[in-house]
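Please see the structure below; I have some questions.
A single protein chain has been omitted from the complex, and every remaining protein chain is retained in its original position.
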Amino acid sequence: MAADSIAVPLPRTESRSLLLDWLCTVDHKKIGMMYIVYALIFLVIMGCEAILMRIQLARPESTFLSADAFNRLFTMHGTTGIFFVAMPILIGFGNYFVPLMIGARDMAFPRLNAFSFWMTAFGGILLYASFFTGGSLLHGGDAPAVGWFAYAPLTSPAFSPGHGTDFWNLSLLLAGIGSIGAAVNFIATVLCMRCPGMTLGKMPLFAWMNLVTGGLILVAISPLTAAQLMLMADRFLGGHFFDPAAGGQPVMWMHFFWIFGHPEVYVLIIPSFAFISEVLPVFSRKAIFGYPAMVAATAGIGFVSLGVWAHHLFTVGMPSYGNAFFVLTTMVVAVPTGIKIFNWLATMWGGKIRFATPMLFCIGFLFQFLIGGLTGVMLATAPFDWQLNNSYFVVAHFHYIIVGGILFAIFAAFYYWFPKMTGRMLSEKLGKWHFWIFVLGFHLTFDFMHVPGLLGMPRRVYTYQAGRGWGVWNMISSIGVIFQAAAILIFVYNIVHSYFRGALAGNDPWDAWTLEWATTSPPAEYNFSSVPAVRSRRPLWDIKHPEDPDWKYE
Amino acid sequence: MRKFRLRVWLWRAGRACVAALCSASAVFAAATPAPFSPTNIFAPDSTPARSIFRISAFVLEITGAIFVVVFSLLAYAVIKYREPKDDDGHEPAQVYGSNQMELAWTVLPVLIVVVLFLSTAQVIHRVQDARAPADALQVTAVGHQFWWEYRYPQYNFSTANELHVPISDPGHAVPTYLGLLSADVDHSFWVPRLAGKTDLIPNHPNTTWIDPHQTGIFLGQCAQFCGTAHANMLLRVYVQSPDDFQSWVHEQEQPAVNDPSTAAGRALFVAKACFACHTIRGTMAAGKVGPDLTHLMSRDTIAAGILPNTPENLRKWIQDPPAMKEGALMPKVDMTDEQLTQITAYLETLK
Partner (left out) sequence: MSATPATFADEAAELRPLSRGRVGMWCLITAESAIFLIFVIAYLVYMGTSLDGPTPKQILTVPVITTICLLSSSATMHWATSALRRGKLALFRLFWFVTLMLGTIFLVGTGREWHRFIYQENFTIHTNLFGTTFYSLVGLHASHVAVGLIALATVMILALFGKVKQEHSERCEILAMYWHFVDAVWVVVFTVVYGLGR
């Protein structure tokens, strides 16, 4: 059927080395791949940091790590996870597939795209340079030890001498500029580069969600950038923004950080929703249920998420009406999120579900995100949060969403789109091993992590006393990591092995419906040999079912 | 008019739910034997902690119910709609949406959210806006890297690391109101069985309150990352009967014991610059950087709850504080063994 999608390689006028080809590329697919590979490397690094922390915490009063080393590890683990694993991997997939799904040749600003990637990449490298800039490596060098939200005044020169905090600050500033660049690109691409016939209402949800993410990044990352500029003024120029001795307000940093920090977590979850919204219908063999509601819910989540930040600050002593306000806004987010969950369930309802690996990860996502969301509602209950804040319950909540939700969605995306990106299938057999072992490890680690939180264990403690009743639960959590690591090793092996030896994928291995499956695997540099035109949200469905096309119903 | 009625109705519904839960959880709490852990948040022993416990139980039940429903739907879909082995290859019927159903699963969560919000707002108000009665005990807690200072403004003394408060039984309610300040970075005061946590932030004075219903020792610890030794900034609250508390207060108000037999140690305390950081009332030592040592020996623990206050521990501590507590801000002071013995002997007289 897809006669027009057979690639005709363009004659190469100059031959550059392969390396230079990648380093200088402005092609959205290559940049997307670079984001993804870069993030995978950091996933393993931050996972190794998690392993070290879990060894230390497995037993009470353990002396495996020094206090300083532990404090540096969780700071680096969290910072890396958010900024150099989750963000780049999601932006990477967006980069690769937004243009393909909307039938565009490339992103709107290819050079800005490359610039954004290299800013992010440089940020990550700068962050990790801190390990090697003084102090003993055994204690974590001069890596930052202020936690990923770096509350003032712990970050002031008086309490954070050395340059760890500056590394944290500068690297995130660079990565932030990179993210803003990427957001500009997503928005301009989606708004200006769609192929003929693809109105906004006919875009795949994937494009919609990346559009909303882009908007969220613009207004969310900038406050962090601003706050970091202030911190820089304090640390380098002797300013007093967060200096209590001169009348500065540390609480102001908290607000500025979370005005960024909360929308940020939705910047991570919305692209994950995007993956699920593409994968789940294909493997249920049904159109997405309630497309307009899905779009509205996404926009709604994005909008409301700008007004909920202070649910991270229920314990800093806001007036009672302030607390109540943020309880309300936070809980309101459950409504559009619920719409999504129910629409996905309705998509599966009455379908013919195929349990290929991408679908397994989708189902894992639904199950775990549901629980993570509900523990979020518990945290949103301010009084409950007075107990749970900064306890292991919070750590369990967000790993449930970040690992159990976002990481699962990312794995789903890998198994689903790897064939398109490389032309080869990932091994289904290894994929199922990966899935089940990771599920086991995930639940061992993070289910049992809720309990010490309820028993009063604060987070960010490098040690704890015996006799608090926390030991067993921590031991189980730590054991779970062994399985997670094993599963990720299988996954990495699967990627490397399948890249060279995997079964050939063909253009459309999953019998899917969006435009990326209409071109070759991997797509040629120019994506489509002729610009496709579409009449519905599922152009390939229309072609495959000319007797009953979608556009009759939309 | 109609809107107004709806609100009243919702208030009532929320209140009824809370009331039902209160009784349910009271039964549950009463039936619970010894707490699972000394810091179990589900074993409250003071009014704010109890209010929190009740709303928590309510939210747990609602979210638990939502989980059961949604999970059942998911499980049903996964089992019922799997592709049959002998599939005919036809695509299933395509359904694009349903306004009624989507409306239903928008409105239902909205109602749940309203109920949750109203019951939460009530508890926030009750706990946070409670006024201190005139006879409440006032204590100012100051967070330091990495220890606690407690000032008793009504009695004019201050102490460290072990907070003493009177029991507040229904017959004779004496709640304790804590002013929360910080001397350096952010900390958080968290004794789970007595109250939720409240942060201590520079330039941002906070308050919290407790009214413990039982005597005994309640544990907790600093809950806001405050630097290297954050993990070792433990909290101990001693709840005493009114008489015990009064005699403790009386004892604390006295200046330090001056035992002539330990004059050597006392001189060393000045010579070795200990006095620059520590206060011992009745001597020239009036430092503010470290804990008040006037009645050091009345405390069960040293170094913010991590070491039992024994002569050996005291000696080891003075010999090399950062070795006993990584990151402690008391420097290692060079001393001979003999000097160490003398200074420890002196400290041991500070009853």
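We call the chains A and B, going by the order they appear; numbering starts again at 1 in every chain.
Throughout what follows, a residue touches a chain if its C-beta (ideal position, glycine included) is under 8 Å from a C-beta of that chain, and two chains touch if they have at least 3 such contacts.
In this text the structure is predicted, and so the values were computed from the model without any measurement.
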Contact list for the unshown chain, restricted to visible chains: A
Candidate in contact with the missing chain, chosen from A:Ile221, A:Leu313, A:Ile341 or A:Met457: A:Ile221
Option from A:Ala129, A:Met193 or A:Leu440 whose C-beta touches the chain left out: A:Met193
Residue of A:Met53, A:Ala183, A:Ile276 or A:Ala505 in touch with the missing chain, whole complex considered: A:Ala183
Residue of A:Phe93, A:Phe256 or A:Phe442 in touch with the missing chain, whole complex considered: A:Phe256
Subunit A residues that touch the omitted chain in the full complex: 1-5, 108-109, 112, 180, 183-185, 187-189, 191-194, 196-197, 199, 214-215, 218-219, 221-223, 225-227, 229-230, 233-234, 237-241, 246-249, 252, 256, 259, 518, 530-535, 539-540, 543
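Definition applied: only the chains that are shown with their structure count from here on.
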List of subunit A residues in touch with subunit B within their complex: 66-68, 71, 145-147, 151, 153-154, 159, 244, 247-251, 284-287, 289-293, 315-317, 319-320, 323-324, 327-328, 331-332, 334-335, 338-339, 341-343, 345-346, 348-355, 363, 366-367, 370-371, 374-375, 377-378, 381-391, 454-465, 467-470, 545, 548, 550, 553-554
Residue ranges of subunit B touching subunit A (in the complex, touch as defined): 36-42, 49, 51-52, 55-56, 59-60, 63, 66-67, 70-71, 73-74, 77-78, 81-84, 87, 91-98, 101-102, 105-106, 109-110, 112-113, 116-117, 120-121, 123-125, 127-129, 145, 180, 184-186, 188, 190, 192, 195-199, 201-204, 206-207, 219-232, 234, 306, 326-327
